[in-house]
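For this view, one protein chain was removed and the others were kept in their places.
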Amino acid sequence: MTIHIINPNSLSHVTDGIARAVAPIAAASPVPITCHTLADGPPGIETQAHVDGVVAPMLHFARGLETDASAFVVACFSDPGLAALREQSKVPVIGIAEAAVLTAMTMGQRFGIISILSKSIPRHMRYLGAMGVMDRLAADLPLELGVQDLADEARTFARLQEVGRTLRDGHGAEVLILGCAGMAAFRARLETDLGLRVVEPCQAAAAMAVGRVALARAQ
Amino acid sequence: MTIHIINPNSLSHVTDGIARAVAPIAAASPVPITCHTLADGPPGIETQAHVDGVVAPMLHFARGLETDASAFVVACFSDPGLAALREQSKVPVIGIAEAAVLTAMTMGQRFGIISILSKSIPRHMRYLGAMGVMDRLAADLPLELGVQDLADEARTFARLQEVGRTLRDGHGAEVLILGCAGMAAFRARLETDLGLRVVEPCQAAAAMAVGRVALARAQ
Amino acid sequence: MTIHIINPNSLSHVTDGIARAVAPIAAASPVPITCHTLADGPPGIETQAHVDGVVAPMLHFARGLETDASAFVVACFSDPGLAALREQSKVPVIGIAEAAVLTAMTMGQRFGIISILSKSIPRHMRYLGAMGVMDRLAADLPLELGVQDLADEARTFARLQEVGRTLRDGHGAEVLILGCAGMAAFRARLETDLGLRVVEPCQAAAAMAVGRVALARAQ
Amino acid sequence: MTIHIINPNSLSHVTDGIARAVAPIAAASPVPITCHTLADGPPGIETQAHVDGVVAPMLHFARGLETDASAFVVACFSDPGLAALREQSKVPVIGIAEAAVLTAMTMGQRFGIISILSKSIPRHMRYLGAMGVMDRLAADLPLELGVQDLADEARTFARLQEVGRTLRDGHGAEVLILGCAGMAAFRARLETDLGLRVVEPCQAAAAMAVGRVALARAQ
Amino acid sequence: MTIHIINPNSLSHVTDGIARAVAPIAAASPVPITCHTLADGPPGIETQAHVDGVVAPMLHFARGLETDASAFVVACFSDPGLAALREQSKVPVIGIAEAAVLTAMTMGQRFGIISILSKSIPRHMRYLGAMGVMDRLAADLPLELGVQDLADEARTFARLQEVGRTLRDGHGAEVLILGCAGMAAFRARLETDLGLRVVEPCQAAAAMAVGRVALARAQ
Partner (left out) sequence: MTIHIINPNSLSHVTDGIARAVAPIAAASPVPITCHTLADGPPGIETQAHVDGVVAPMLHFARGLETDASAFVVACFSDPGLAALREQSKVPVIGIAEAAVLTAMTMGQRFGIISILSKSIPRHMRYLGAMGVMDRLAADLPLELGVQDLADEARTFARLQEVGRTLRDGHGAEVLILGCAGMAAFRARLETDLGLRVVEPCQAAAAMAVGRVALARAQ
């Protein structure tokens, strides 16, 4: 049996990053954790059409993994297809955004989210509203960095610091969430720098999946 | 220019029912209203997988209508693809669930929803949460009737009365919403019977689209 | 039959501005739209006493128009007497604040309101609370301009830009609402300037009334 | 200096009932408490038009009492003109509905409201929404008794018991509020009968006014 | 019979400050007001452990005062043991934070809180969430002053002004609450300086207790 983490975009280097992020968790897991790239997914999930469009291929892909699955993790911060995969699968299904939010809710009263681009924030707001946790949100602020800028690690970290500080000092965030699957490399440094807990969503989700696999033993 | 109403399931008799429901509105519209069946849609939208899966073909279909569109109406009470179609299109996009809720909010302080099956209610709750209007909801209760039962008009109306009365007397609903695209034929009778305004969502959406087409003239 | 728009203050030049704002909508309406000045109203509605005090004369005035009314629009951003006129009249009654908010809720996840003066904001907050839509509000910020300053168009527009930018960049507003009946002339320019949809409340209400008149044909 | 309680309807026997209800409070007040009948008010406040229409005469009446006022209490459960009187007056202004709710919030986590008629409940809901306290409401249920029935004390008390029990056992109310100015005579018996605290709104408001008069000494 | 105000920390000079703050209220009270220092309390209540730890000795202390108590006031802005003391005592129990919030809710639509240190704000947020009044909160901002700095009155007042202005101008607060039992001396000056009502929580609680003692006469 295996915890299957599905990166619903088609970029295998993103999947590799997720695998590196969750490797220490896998080491403590009672079952293996395997990361998959959804070959039929788009090269990035940036629009609502991407979010909705990726569901059908992801459900198809997950159906093929169901028989040896202990749990699924959907590794995109929009949690595409989370409700649909829960309908389809018999095992726990964890979305990285939901897992990050629920984990952050045990670490501080108000969480801040650092998004890449402002255009995804309304989607996050709809989702947090559907989760019923808007009163726990400090704010969701964008780095507003393009692909080019994100390639520059120093520049990206500087913006993470800047936005994180605004969330902490201007919006009362006690804990931060990295609102994207690809920033795990910055987590520890940002946590140290800001003096706040920083939740990397793939790690939060993998850890929650480990817990749920353990829980299933009791049920 | 045209208001395009898209029934995202593949059943043309459902589309015919929508067309009948909105015909009186079309007569008062400054532009024609045309109802379409999404040939690529499933025969019914019952699961979250249906809701998500219908988005890509619907976006494709709507793209073909964009050049002569004044507005789009998505005619399924789960409002599939509403956010995605708004990203894609330059004209107003109205979902029948959202339109029904916003219309009901002008007719009474708390609205009740009559759903066909209880399994769709959690989806509605997520959506009302995302809309941020949970405090206006009296309750969402199911008819819990199968396809066979729904074919029996007398039985269906009896359940509509029963559930409507519970929403009015047990949950304080001041206005009711029919939580499905195919019950327009019962609207007027139910309204008279219960003494409450009853909103049929396709009509509410078509009417809102008419208004938005008028609004676009001012902008 | 007619859509009657009632400006509840006594200034006919305000009514003229509303008539200009809704003229393009009237051209697409199945029934005429007529704007009225409430002669018994105060010269401006600035305090809660004005809001409450204008209800009785407005109800009296509307009663005289009821027989040929298709719908009423109350054209003051405090929606004075909305609930009372709904009790009195058999036709749809639309308030410009409610209509602007409900319209904005279909254009973006969080709306910002630009008010003239900060002293009206608590009244708006009470109203948005009563509507149950506080989670959709980005912020409500004042121009804080007096009558003299408002006469200076360039200065007014500069403040609209400044406050609109703060709502967009500092508070995450995706769509803006002009929180007063008299700023229609700035709408289009502000929308272009900020790259956000801007809702003029009289237009939103007139358009919604057009839709509701069409809806009434189906009921 | 005096605490002025204004009954905004024109029935002096209602005012007499209020005076009897607050007499024990007056005995503990540092200033006299005087109850007034608003001669220009309607014989009962049952519609939204009554609520709005009573504001202007009440403001006029209160202006005449301002110079020797320590505080005002508006003694109608719709709190008509509360915001307007607060704008006008320099002294504390207490509404009986607001006071009852705030008092109940110190006596239990969720309060139930017993209203006379269901038609006033949407107005209460708008008000509780404006107060931002909907999460503390268990439910608001009507006696649904007409004037004739209310004249029958035994019948009225039986309905109070019945509705109170439903609020306690079916809706989780820990404390009850009598949603009308004229049921003080039943308060103690109902409290004993149900084993729940029962808040009479005129008493709650008068007591809060006593507190605010004391507070003013410190400011 | 007496209103007992319990300062749950062990510093008698803090108790003395509370006594000075409520002295004018005591003068208008039908029963004496007595301030007590909880000898077994910690020298200050700064952590959650302090909040929870002080409950048992406070309950013990209050039990000894019960027989001649008209009401209790818990005089620490975390309202330690409020629910427990309400379970234990037969008389009204008022917490200074709750009383300040409920009082502020009658003075403006959104209240701002000025806290001493940011680390207590998450505790306040949990409490306001439990009270169900988050929609009425403008913001809760810290002075972030240490004990040394607080000893400097001029510096403290300058920070109070600065934070108060931010709450008023940046967050829309209409009324301010001093989020600590020891800043009564600054209340009046801050109110005058900012042009906003400023609620001192011990005074608000003592005044509410006076009202509740009066209310008890009616019950």
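To keep things simple, chains are lettered A, B, C, D and E as they appear, and every chain counts its residues starting from 1.
Please note the rule applied: a residue touches a chain if its C-beta (ideal position, glycine included) is under 8 Å from a C-beta of that chain, and two chains touch if they have at least 3 such contacts.
Everything numeric in this text was worked out from a predicted model, so none of it was measured.
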- Message: Using the document's definition of touch, tell me which of B:4, B:126 or B:212 contacts the absent chain.
- Response: B:126
- Query: Which subunit B residues touch the hidden chain?
  - Reply: 118, 121-122, 125-126, 129, 134, 139-140
- Query: On subunit D, what residues meet the omitted chain?
  - Reply: 108-110, 135, 172, 174
- Task: Write the list of subunit A residues that the hidden chain touches.
- Result: 21-25, 27-30, 92, 94, 98, 102-103, 105-106, 131-136, 187-188, 191, 200, 203-204, 206-215, 217-219
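To be clear about the criterion, only the chains that are shown with their structure count from here on.
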- Query: Which rotation angle, from 0 to 180°, best lines up the CA atoms of subunit C with subunit D, given as a multiple of 5?
  - Reply: 180
- At the subunit A/subunit B interface, shared numbers over all numbers used: above half (same) or below half (different)? same
- Which of these pairs, C-D, C-E or A-B, matches A-C in more than half of the residue pairs in contact? C-E
- Where subunit B and subunit D are represented by their mean Cα positions, the distance between them in whole Å: 41
- Item | Centre-to-centre distance between subunit E and subunit D (centres being mean Cα positions), rounded to whole Å | 27
- In subunit E, the residues touching two or more other chains are 134-135
- Message: Going by the touch rule set out above, what shape does the chain contact graph take here: line, ring, star, complete or other?
- Response: other
